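Note that one protein chain is taken out, while the other chains of the complex remain in position.
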Amino acid sequence: MKLQRKLQQLLKSLIQPLTAVLIGLLTGAVAISLVGASVLETYKVMWDGAFGNFYFVTATLARATPIILIGLGLAIAFRAGVFNMGAEGQMVLGAVSAALAALYVPGSGIIKILAALLAGFLAGGLWSLLAGWMETRFKVQLLISTLLLNYVAVLFAGYLVSRPFQDKSGSAALAQTHMIDQVAWLPKLFQGMSVHMGFVIAMVLAITLYIILRFTSAGYEVRMLGYNPFFAEYGGINKIKVLLFSMFFSGGIAGLAGTVEVLGSQYRYVEGSLTVPGYAWTGLMAALLANSNPLGTAVAAILLAALQTGAMGMERNTEVPLEIASVIQGVLILFVTAKITMNWWKVKKKAGDIHGAA
Amino acid sequence: MELLDLSFFTSAIRMITPILLAALGGALCARVGIFNVGLEGLILAGAFSAIVGNYFSGNVLVAVLVGALGSVLVSLLFGMAAIRFKANPIVAGIAINFLVLGLTTFGLRAIFNVKGAFYDKNMEGLPKLDIPVIEGIPVVGNLLSGHSPLVYIAFLAAIVLYIFFYRTVTGFRVLAVGKNEAAARSLGLKVTLLQYGAIVVCGILCGLAGAQLSLGQVTMFTEGMTAGRGFIALVAMMLGQSHPIGIVGSSLLFGLMDALSIRLQGFSMPTQFTAMLPYIITIIAMFFLKDRGADSQLSGQQSSR
Partner (left out) sequence: MTYVLEMKDMSKKYGDFLANDTISIHLKKGEVLAIVGENGAGKTTLMRMLYGLEQPTSGEIVLNGKTVKFSGPHDAIENGIGMVHQHFMLFSDFSVTENIVIGHEPKQNGFFNRKAAAEKVKELSEHYKINVNPLKTAGDCSIGEQQRIEILKVLYQGADIIILDEPTAVLTPLEIEELLKTIQFLAEQGKSIILITHKLPEVMKVADQITVLRNGKVTGNVLTQNTDVEQLATMMVGRELQKLTDRIQLDGDPLLVVENLTIGGKNAKPILDQLSLTIHRGEIVGIAGVSGNGQSELIQAITGLRKIDSGSVHLGDTIFSGKTVAYRRNAGLAHIPEDRYLWGAAKEAAVEETGLMGYYRKRNFNQSSFIKLNSFRKLVRGWIDRFEIKTPSLDEKSGNLSGGNLQKLIVARELGFETDFLIAAEPTRGVDIGAMEYIHEAIIEKRNNGDGILLVSSELSEILTLSDRIAVMYEGKIVDILNRNEATEERLSVLMAGGNENEASTKTTTTA
């Protein structure tokens, strides 16, 4: 009985995202047929590009790693009821700080790695905290301030790697740091495959966050703040403290996303290497798609990464352009919070609302 | 080189045009209770459609109209999601940005078979308009004359919108919907119709903003060429508290800072720091935004609850 209800609930919570996925795939199908390709074949090629063999699976997971972390960070902020749009800046500052820490902190590999993780987390966290502080102290809208701070952060990181910390050794003077000593690289999970230790960090963090949000008093405070700030305050939750903590961890985890990219796959900070693939926005979509559930966010992030790696495979093997993936993603998110639900549920819910109001 | 000369101001005016147009569109949406984060996507849709219209018709006027139409279609999609399907407008807006980025890049490949950017030297850009009397006046003439028609339309739109809000019956009802939707509904006002109307006009304004981008200075389209202008427009809208004249002010502030940042590059400052200037000034300006308008509550942030 209880299990059945749980299952029903799970199913109900899945209807919404699944409908959105379906609409997204349908739109993709229309676009594919517009360029005159076969829909089923193209989707088959996409699937193979994402999950076709072990190599592609690991490539998908490698791409998913920063997206999962960004999504987790944002999920915390969303749960606390604030729309943190600053993941990009937080990630970039985390990445550049991590790169510098790994380069300049003396010591063994493990010390460098730990220093880099800490630096990345702190840089992202503090940058995010700045927006949180401006919101709680001066009522500067977080949605807008985080957006604006992105530009500042990306430009600042660009300055660091084009001036004081630029690697001038190469033939072309690219805006990038020196390469990190190999001892400070995050190990790959499989020989010759791109997925690295960062993926494990991301998954562990997803599970940890799920447990914290679901079962601890801190998680309870965050969720209640997000549901109804007045109720939270009434019940003795320190609104400002919880909001600032949430923003700090939200940005810190986004900073970690940048950190593991630097330590695990780029081995240096290269300007644009994190912003051009749009990790931050994809992470945002993962969190939205999963309604900020940490485990769901991880799954959604992997799916979105698969869509992207699949699209790359599709571009290699067919005439269909890569951007189909963005179109599918866009439509998917457009409808993910839409109330396209089955009729019986709507009627039932409406009745419930009226009871609530009476 | 002097820091502030005439060309500085003319370049500022050109720069603010797309921002002003889009911010006015956003304000219209905010006034009917819809927080439109999708301005970036709407401008991009306009810019791309304008180039498509230009390429196939060879007529600039048709190009601008097609630009507006493309943006309106996307805007309606946003409206449908937000109004008909009651999606969270912020989420829907973000989705629109992404969708349009994908669609336009996809379109570049599908229609023009290029990647990254499309340019055709046969395409004609927007004409420069010389205003007869003003043109002759020294300084002012140089400042105010010789812009593309869309620059004048932008400022005109602000005035028209002001008159619409505060002098007409329909404008009055639009304001009413934004202030208290439940009350407006209980009065039998056609709330949904007004909301869709605002969405369509917002699409037109953003389409014009896009046309100014792709046909104004250089006649070309590049992937993601809006480069955050839609978000800046959103900030300008909030800073101007969705009041047409306030938005002109906040857009001017941003345009001046943008022009200044380009000008400062001549003064041996790292370009990154000068480029930060508009964003930092805008953040600082937000500190002084004490009496925040109804539109700022729409974003649903903690401080506004």
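Order of writing sets the labels: A and B. Residues in every chain begin at 1.
Heads up, the rule we're going with is that contacts are C-beta pairs under 8 Å (C-beta built on N, C-alpha and C of every residue); 3 or more make two chains touch, one makes a residue touch a chain.
The shown structure was predicted, so the numbers you read here are calculated from the model rather than taken from an experiment.
With respect to the full assembly, the chain omitted from this view is in touch with A, B. Among A:116, A:160, A:186 or A:224, the one in contact with the hidden chain is A:224. Touching the chain that is not shown, out of A:36, A:164 or A:236: A:236 (per the contact rule at the top). Within chain A, the residues in touch with the undisplayed chain are 5, 9, 215-218, 220, 223-224, 227-228, 230-238, 347-348, 350-358. By the touch definition given at the top, chain B reaches the unshown chain through residues 167-173, 176, 179-180, 182-183, 185-189.
To be clear about the criterion, only the chains that are shown with their structure count from here on.
The distance from the centre of chain A to the centre of chain B, with each centre set as the mean of the Cα atoms, comes to 28 Å.
Across the complex, chain B is touched by residues 31, 34-35, 80-83, 134-136, 138-145, 147-149, 151-152, 155-156, 158-159, 162-163, 225, 229-230, 239, 243, 281, 284-285, 288, 321, 323-340 of chain A. Taken together, the chain B residues at the contact with chain A in this complex read 77-78, 81, 85-88, 90-92, 94-103, 105-106, 109-110, 228, 231, 234-235, 238, 270, 272-273, 275-276, 279-280, 282-283, 286-287, 289, 292, 296, 299-305.
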